[in-house]
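Note that one protein chain of the assembly has been removed; the remaining protein chains are unaltered in position.
Take a look at chain A:
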Amino acid sequence: MLTDKGRISEVQLAILLLPTILATSILSAPSMTMHYAGHDMWLSPLWGSTIGLVVIGISLGIHRLYPNKTIIQSSLQILGWFPGKLFGLAYLFYLPHLTGLIIREYGEFIANNVLPRTPLFVVMGTMVIVCALNVRLGIEVVGRTSQIFVSIIVALLLLTFLLLIKELKPQEFLPLFEDGPLPSILGSIPPAAWFSEYIVIAFLLPYVNRKRKIGKVMIGSLLFTTITMIVTNLVCLFLIGDLTDSFAFPMLIAARYITIADFLQHIEAVIVAVWIFGIFVKISVFLYIFSTTTAEWFGLNDYKPVVAPLSFLCLAYSYWVVSGHPDIAKLLSVSGNLYTLMFLFGFPVLLYGCALMRKLLKGGGG
C-alpha cells in the first residue's frame, strides 16, 4: 500500500533523476575528482557510472521480484518483519542526514557566491519551505516541476558550455595516464557516490504508471548524467587546468570566463539562480523519499502530515551534520563518500542478494 496516490510516467522519473544526480555533482565533483585523478579526472565519471548501472539493476531487480512495493516495504518480506524494520530504521536515520547535507551544501553554495551577508538559516529555511510545499502536493507535482526546471537547466548548461568553447585549451588533456589508470579509478569514488543516488529509483518505482520501457529509459538517464559529468570535468580541466581542485565550485569559476559581446559579463549570478532550480528538485526528491519512507515505516496511510515536521528536522540536521565549511569538505571527501556508498549502494546490494537467495531457496524447496 502506497502513501501517495499520484503516478508519474517513466520519462518523468528519468527526468526527475537528472537534477537529483547532477545538481550538486556538477558543482563539487570536479574538484574532488581532480584531487585524486589529476589529469585523468575526465575518465572517472565513466568508472563511477558502473555503480549507477548496478544500482539501477538492483532497483529494477527488487521491483521485479516484489512489484509495486518500495524498497522499504519489500525489505519486510525479504528479510522478515524485524530485520526488515531495522533495515528501514537505518534509512530513517540516514535519509535526514543526507537531506540535511544537501540543504547545507545549498546554503554554503549560496552564502559563498551570492548572499554572503544573509544568515544561513534564512537561505536554507526559505528553500526548505518551498521544497516542503512541493513534496506535500505529491509525486505528480514533483514530477511536473522537475520537468519544467530540467528543461531550463539543460538549456543553461548547454549555453554555458557553448559560450566557453573559445576559452578552452585542449592541450591540458595531456599527459594521458601519467601514473597509470589507478588515479582515475580512485578518483571515481566521488562520482560513484553521486551515481549511487540512483537508488531513489527503488523508492519511486511503484509510482511509475507504465513500466514497459523503464530499463531503457533509466539507462538513457544514466548516459545523460555520465556524459554531462564527463563534459563538466573536461571543461574544468581545459579551462582551469591543475587549479581545478583548489576551488570549491570550479564550474562557477568557469562561468566567470563568459562574456557575451563584451556587454553581458559576470553572469555567474544568473547561473547560481538557475542552479537553484536543480537543487530544489534534488532536495524535493530526497525530502519526498524521506517522508514516504517514514510514513511507510510507521504504517501511515498518507505521507502528507509528516512532510512539515520532517522538513524541519532536515533543516535542523543541516546544522548538525557539519559545523563549518571544512567539515563539509570532509563529509564530501572519500570517507564521506564511502559512508554514502554504504547506504545507497552496499545495503541495497545486500538486500537484493537476500532476495535472490530467498527466491532460490523457495524455488529449491517448492
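The definition used in the following text is that a contact is a pair of C-beta atoms (placed from the backbone, for glycine too) under 8 Å apart; a residue touches a chain by one contact, two chains touch by 3 or more; residues count from 1.
Basically, contacts and distances are computed from a predicted model.
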One chain is missing here; what is its name in UniProt, given the choices "Anti-sigma factor antagonist", "Heme exporter protein C", "CbtB-domain containing protein" or "Spore germination protein"?
-> "Spore germination protein"
Of A:Val141, A:Ile219 or A:Leu338, the residue touching the omitted chain is A:Val141
Touch criterion as defined above, residue of A:Leu133, A:Val231 or A:Leu300 at the omitted chain = A:Leu133
Have a look at A:Ile227, A:Ala269 or A:Met357 and name the one touching the chain we're not showing.
-> A:Ala269
Which chain A residues touch the hidden chain?
-> 8-9, 11-12, 110, 114-115, 118, 122-123, 126-127, 130, 133-134, 137-138, 140-141, 143-145, 147-149, 151, 263-267, 269-270, 272-274, 276-277, 280
